[in-house]
Every structure is written in C-alpha cells, then in structure tokens.
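Every protein chain but one is kept in place in this view of the complex.
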C-alpha cells in the first residue's frame, strides 16, 4: 500500500502517518519526491478497512493499493486453469461446452421437448429456471420445487446435467440436492449470505456478473464461495448496464481474456441476457468463443413468442441449430473443439479442479 | 400497449398480430400511418411476459408500454404523501428527519458515545450496522446479534429509534423484533426473497436504490414489499454507479423530485455512501434538503480514521454538528423545519400511512 | 408518433392536443384504452423539435417516436450493403480488411518500418495520426502537415492507402488532399461542423463512435456526412465508457450485428482503443471478426514502450503477425476471407457504393 501525501503536507502530518503505520504493526518507507512525500506501507495483511483509515489522516491525498484483494480466485494462487467436471463434460478444459434451454421451466412437455432438441443440436448441459428472480412482483416467478422435479426428469431422459438458479440461502439445500450446477444470478452477485451458503456445498457454482459490477468485485464474490471450500466456481458474463438502450445490456467480451489473465476460473458467456435480442445471440456467441470463452449459456424455447419470460432473446430450435454450426466452426478455428456427448445417461456431477 | 409494425410489414403479419391479441382476450385497435401500421392493444392486465411475447412476432418492430408496471407505489394509487411514524418522529411529513450514526456497530462504548452525540446535535433516528454486507470476505462483517443488543441499549439510553440493515430472509424475524426500521441495502434491492420477507413484517422499511437500478426498477422493488401488506416503505437514494471515479458513487438528487411526482412514498438521501468523501457530505446533505428530501441518513463516527468500515466518508462529531446547522438553515428556507426530539424515552415504532 | 395522455387527462386536454396536431398540418387518430387515451399522430415530416413541443402540452404523459430519425444511413433507404473501395481494397465487401499502424506518426523512420511490417503481415491499409487529439495540452499533439508528408511517403513505398484523423474543419482540405480515408475521432463524433465539412468532400470517412453515444446518435452523425453527398462512410466502434476501470473502454461488439441490421454502412472495430491493453487486442480482434466486422483497425509500433502515445495498447511486430494469423483463421471460419494485397503501388482511392 502506498500513502501519497498532499503537496503541502507538513513534517508533523508525515510523522503522524508513520506513527499510524507502526501502531498497526507495519513498516513505513518514505520516499521524498520533487513536490510531495510518498510513504510505502509494508507488511502482510493490510485490510480494506485499515486502508480506508489512512484515507482520513490529515495531510493524506490518496491511498493506493498495490495488491489485489482476492487471493484464492487469483492466478498467483493457482497457475493452472481450473477444470470443472459436470457429468459427462468438463468446463474450463480443452473443449468448449454449450449450456442451453429455456429461461424458465414452464411445464414438463416444453422442457422435455427443449432438452431433446438442444441435446440433438450438441448442447452439453441443460439450463432452465425453477426459481425466477423477476423485476416485478406481478410476473411469473417460476414453478419452484416442481420445476426442479421436471428438470430431474429431463436429465434422466437426455443424460444432460442441469444448471438452475438458486435465489436464497434457505433454498440452497434443495437445489443442491437436485441440480448439477447452482446458478447465482446477476442481481445476487453480492448477496453475500447466498454466496456463503453455496460455498458450503460442494456443487459447482455458476456466478453471474452483476450488471454494474467490476471484475474485481466479481472475483471477490467468487472468493466468498472459494473461501468456504467450494472450489468449483465458473464466472458468467451476461452483460453490463450502460447508457445504450438498443440492447438490454452491453455484453463485455473483453472481460473474457482479462479474467483468464487474472484468474484460473472458467469463464462462461451468456449472449441471450447479454443482448436481449434473439438476432444478436448467434453473432455474439461466436464472438465469445473467439474471445476465449470456456462455455456458452443460451436461451432456447420451442415457441419464443409464447415464452412466459425472456421471449425476445430466446432462440427457436432451428435458430439454435444454426448457432451450433457456426459455433463449431469458430471453435475449431481457435483450436477449441466443441464437446460432444456420447449417447447414454449422464454420469453424476462432480467438480475436479486439476493441479 | 402499442405494437409498432415494421415499415414493410405485410397484411398477413398484421393479421397475425391481431389474432395474437384476440387470442389473449384483448382488443386490437389499428392505426395506419404514412409508412407503417400501429396497433393499440387494449385490455386490463397485460403482463410483462405477454408484452415480451409480442416482441417476437414476425413483422413487429417495437412494443411500447404505456402504463407503469407498479401500482401500489404509484401516485395514481394514492394521491397523498405516505407518512411513516417511527417512535417520536414522522418521515414524509412536514418536518425533515435526520438519521445518523456509525456505519457499523463496533462496540458498546463507541455506539453509546455516538448516539448521545448525534441526538445532542439534532438527529431523530440512530443508524448503525449489525450485519454488514462487505465486498470482500476478508473484511469485518459486523457483530450480528450482539450488534442488535447494543443498538437496543443505545435506544434505551437516548430515546432514538434505530435503523439497521437486514441482509437475508432468515434474519428478518430477529432484526424486526429489535429494530425500528429495517434497512435493505443497495446490493439487495433486487433480492426478491428478502423483499418478500420484509413485506410480511409490519416494521417500516428503508429500501436503498441499487447502484445501477432505474427509478422504475426501484419502485417495483418497493412494490414487492407493499404487495405483501407492509405499506411503510421509504426509498433511499445512495448514489449510482457511473464512469466518474472521483467519487465513490454519483448521488442522483434529481430522483428526489421525480420520485415525489411518481410515488407517494417518502424519500431519504444518503450523502455519505453517495459521495464516499467526508468533505462532500455536508454540501450534498443540504442540496438534498433543497431538492425536497424527506430525510437524510449520515455516517458519523467518533474517530473516522479508526473506523472499521467506511471511515473516509464518516463525519466526526464537530463536522456533524456543523452539518446540522447548515441543514437546519436550508430546511427552514424551503419551508421544511427540522424535526426536534423532546427529552425522554422513545415511543414504540409504528407506521401510519395517512389518507 | 404517438401521444400518450395521462391516466386522468380531461376531455379538454385531449381536445387541445388534437387541435395542436391539426394546427401543424397533421392528422390525429384517437384510441381510448381502459384507463387512458392514446393519440396517433400521422403525417410525413414530424421533426424532433415538434415532437418535443407535444411533451409540454397539458395532460400529456409521454410522446413515443415510432420512426427512426435517420434516413440515408438506414436499411430502409438502401437494402444492399455499401461497399467502399479504397485503393486496392474494398471495405464492406466479401473480404475482411485490416488497417494497422502507429497511433501517431513520430518520424519517417518509424513509420516506414511499421508500414513495411504491417504490409508484410497482411494489412491492407496504413493508419497513423498526424493530428492528435490529446486530453492534456501538455502531451505530444502530432506532427501535423509534416506527418501527412511522411504518410504519403509510406504510401508510395508500400502501396498501402492511408487513414488519418482530421480534427477541425479548416484542416479538412489539406487532409483530404493527402489521405485516402478521413478519420473522425470519438471525441469529434458530434462536432457537427467537422461532419459537415467532411460531408462536402468525396473522400471516404471513418466515423468513430463517441465514448458515450448511442447507436442512434452515431447514425445521425453519419447522416450529417451522407446528407452532404459523401456516401462513403464507415462506422468504427472503439469502446464505450462504463464503470469498469480494468479496461480503458468497454468494447461493445454487439453493435456490429445491430448496425448491420439497421444500416447498410460498413462497420470497423478498433480493439486497441477499445481495450487499452495490448494483451486484449488479439482476442478482441478475432471476436470482432466473428461478430461480423468488415474491418479492423489496430495500433502497431516498432517499440511500444517507447511510443509517444498509446504505448500500452500497441502491438509490437511479432504480436501483430500472430494477430493476423489468428484473424485469418477465424475470418475463414465465418466465411469472410482476409483481403490480400498484390505487390505493386496503390491505385488512387475512390468510393464505390454498390447498388
């Protein structure tokens, strides 16, 4: 940590900062520049709270952090990529994985139909919401536990592992007992009690980025899960909120290579929520693959115009098949072949973090 | 709702939209313009989900909502301002109320000292966090239940009602039994399970705006609480996230008069989180009062540089006293006198929504 | 245009709006819903200014535009893609074009070296700034006219057409006489006098998106150029400003397919400014190609750490060669082969808008 004194700071103010440093068991290293003094603060654990304390000392202009606040999520902690096995597929490994399915589980028939269709088109994981976070209290909120049962049936029928959202700590046990991947939605990225509860399970987590959260905050939310012992965390970019209104969100693909540099965790991209317009889903899906995404998550619905939620961004089956063809071609071009499922039932889920 | 057809939409596409309208029990009203057809869709409850369905119909260019999605939170539902009595003060009435106290309850001594100081300076409500949402898992997370006990002691000693945050549904019962106002933090503005749980209580709620949420989303979150029967909801602006890095957030004061136009709920402003810099707290506090805020919530700490959290934005006692003097002057100028507590213990909390 | 009356609007207020409509030579079409009246306003030219006038009439809640404000830039005006020939290459045609070179022309030697290197690696156009818009008045502002002369020498030596920025109307004549493409920088996207001056030339224009401008505003800026008779306009995405600080800007790739839907103009992507970090340039370049970009523009420098400007986002020659290999592979995969220059001098520039 570096404390930058104001240009006209007095010797007394500088001495007070040094005293404050030493009072907290740290070492101060003074460096006098042309017009101001800079104080390097050296020592192991300097908490965010202590750092903030420095900000309020008299004569201090700025306090600069020089280490990253996350540890387990960082490349410094683990050099090798984390690979997460979920039934027959591995996320974060050499192959690209596609997760697909409806926004919400609406009933058994539509989910079964969709599950078979996305498996046939090459998806490796089935998505579908049983608990739905909705902006308005007057819209469909999901089938809840009944939705989980339907997802289990679809998994049994197709062999596809299931990713589904969990919204609140008290539901974690039930969802973890049923799903293969626990999705934490964008609005819950900083629901710290939920993160802690998911961290206590050993079920892989898919942590969506909050619509206005920085990469650093996102990795700190992952840290909440990791620090409880659940090392199988995937990061899912789903668009950030900007001034642009032509798209539902602005999909930030540059986060993919940047997360790969900073972290060892797999990165998933959601072009459906990231754009909110079905016509943009395929171009952004292939762009995500080109940018280095480990997996995609795509909304597919038998009849998008009849969808109970997120219809405008869902693909009908033929459009999804076209997407898969284009994704396969680009994945090949970047040396990242698409994972292909064998016939037969799904193995049980499990996370394996290599290395 | 209005469906705008694309410029070259065919008669068949238009007919299909009309069929879709009537299939859902609604009425279509065609209006043919110079280069395109517009279809008014008339009928009572048109859900967001159904609206989205229209977006995916062939030949449709845009779907425009013409009614607001919230009901109980809107001025149309209630013309008169909602007033919320909390112990000796009323929020949303003719007087301005100031809530003040430390970011976090750190121990009994500092809270007591702060409670007496803010009461002496004219605050009407004591703030203090027992459960703290923190970006990093490695920072102080609050004293929890012990913090609630300390807050109760401070209330008993000073007569100040207490506002404190509740982070997760399972804590709602305990916090509601102790606190006079349940704060829902910005990161939890769309934690719908928490909103619902607070909606089941009859304890006044202070709902902070999410850092990247629109006014409409905020009012819909209020609607979650109102629709469960808890009508005592205050809206608290605490800054939104923008590209500007000089301040922690950008305090959006224009939301104050706009919320007053759209809604009957009281509006509170938090210039401490809204700026993140103690030097800006007082100017923005008086600006908020001038803009029409019903209440302020201010972070005060005996020794800001030693605070365990949010030190850089906390005011020491003398600075808070100066703030109160300036606030009183501006409140007077806008015809909104500062609420002054009588000596003696606080009455029990209760919400009264006039009219 | 649609005028949405407030829920409680009186018959007099509605009649006043109708009078106002007819007073401006337009037709009103009333549609009475369950709780409010909606008035369709029909007629050819409804200016933005007139539309704003409606907003202020008593009893009006909202005014909704249903046609796009740009004309010449839109797909409705021209169905076929605009192709722009610049010397030996065509932008917007079946082949992908790569523009490359230093941020600024620093001297003859470095530009020559870079021009030969990028041509050898497969670039089709040379970029280099002679006039540099710089945030601070104390940084290098470009070589000006001398820079143009050096660019001409590099063109003569390599056959690569040249794209360079013009910052102010009085320089348009000189830059247009020298360059093959006139770049309008992001900060000047709404410098309307400059747009008009470039519109008076017949030299192709590369119009960068402003860091906080919507797609619609961008197309309206293109409209300024088009409406003066210069039909050779390329749109260049170079990142938008968001709350994220890990990258210089957030590259919005979803604008590529959306612009292709709304407009016939070619779309160029600048991953150098779009990310500000050299390590992200190649992943985002290939992502842009996958998303459907017609061209890329890349900063390349012989010694990035010695660059006078934008060093952190510039690629050294070996990194640029690696980028070109990856771009070629992805371009092939999406059916968009990379344009390859023959040996020999460049033909003179000229714009051809097919169809």
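Order of writing sets the labels: A, B and C. Residues in every chain begin at 1.
In the analysis below, a residue touches a chain if its C-beta (ideal position, glycine included) is under 8 Å from a C-beta of that chain, and two chains touch if they have at least 3 such contacts.
Since we're looking at a predicted model, the values are computed, not measured.
Only one of C:187, C:202 or C:325 touches the absent chain when the whole complex is considered: C:187. Touching the missing chain, out of B:16, B:61, B:252 or B:321, is residue B:252.
Residue B:330 is the one among B:6, B:145, B:174 or B:330 that touches the chain not shown. Only one residue from B:55, B:178 or B:275 touches the chain missing from this view: B:275.
Annotation for chain B: contacts to the undisplayed chain at residues 212, 214-216, 240, 242-247, 250-258, 261, 274-275, 277, 279-280, 283-284, 286-292, 326, 329-330, 332-334. Think of the hidden chain as still there; on chain C it touches residues 20, 47-49, 52-57, 69-71, 133-141, 167-170, 187-188, 190-194, 210-212, 217, 220-221, 223-224, 227, 241, 278, 304-312, 314.
Although one chain is not drawn, its touching partners on chain A can still be listed: residues 2, 4, 7-8, 29, 31-36, 38, 40, 42-44, 62, 64, 66-67, 76, 212, 241-243, 245.
One rule holds in what follows: only the chains that are shown with their structure count from here on.
Centrality by Cα centroid goes to chain A. Averaging Cα coordinates per chain places chain A and chain C 31 Å apart.
Chain geometry summary: the mean Cα position of chain A and that of chain B are 27 Å apart. Residue positions 212 of chain A are each in touch with at least two other chains.
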